[in-house]
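Here the complex is missing a single protein chain, while all its other protein chains stay put.
Entry: subunit A
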Amino acid sequence: MAIKEKAWYPIVFMFIATLFFSAILIAFGSFTRQRVQDNERIAFERAVLEALPIDLPLKASPPAIHTMYLEYIKDSTDASAGALRYMKNDSLIAYALPLEGPGFWAQIRGVIGIAADKKTITGISFYEQNETPGLGGEIVKQDFRNQFIGKLLADKDIPLEIRMQSVLLDESSVHAVTGATQTSTRLGRFMNDQLMQWLHAMKETN
């Protein structure tokens, strides 16, 4: 009887093959783990810096981003209600509030910058999203993000409204992405929920 026809052979073969291929994947995973973690951290740090009034070069290298982040950004405190702090010469310039919520296809993660007056938006940036390229995916583009700069948080249930293109804007609203109603609506919903929570927490702690 050939060895291939023995009853135990398929089990042993499968076991050895699985062990072999898994071992290579585990080794490769260990080799790249640090790099993957660094990429995730840099993506977040870039988003924080982009949301704040900091002159970040478009093609800043990962080490440059990390250095700037360490230089300017301080951890959140009870007084900042979960928002990171942008400090310069020991004075508070702005807050960077991480945002997270469901998009049309997957979770959207980003950061919104709010000036020290707790009212003026300094910028918004996204470091994770899987919206439709060309439609919802346009939220990462400058055209959409630049609208937020200088807007004021309104003292009402929706501090920063995302309106359809046909509706006129005021000091507390921006236009949605054309053809991406779902992404814009969902982004507006979780962004405003989290802004409201933050404003409420800031009022309580300060």
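A few comments on the model shown:
One rule holds for everything that comes next: contacts are C-beta pairs under 8 Å (C-beta built on N, C-alpha and C of every residue); 3 or more make two chains touch, one makes a residue touch a chain; residues count from 1.
Here is the rule we use: contacts and distances are computed from a predicted model.
Of "Chemotaxis protein CheC", "NADH:ubiquinone oxidoreductase", "Glutamyl-tRNA(Gln) amidotransferase subunit A" or "Anti-anti-sigma factor", only "NADH:ubiquinone oxidoreductase" is the UniProt protein name of the chain excluded from the display. Only one residue from A:T77, A:N130, A:Q165 or A:Q197 touches the chain missing from this view: A:N130. Counting over the whole complex, subunit A has residues 4, 9-10, 13-14, 17-18, 21, 24-25, 28-29, 32, 35-36, 39-40, 43, 105-106, 128-130, 132-135, 178-179 touching the chain that is not drawn.
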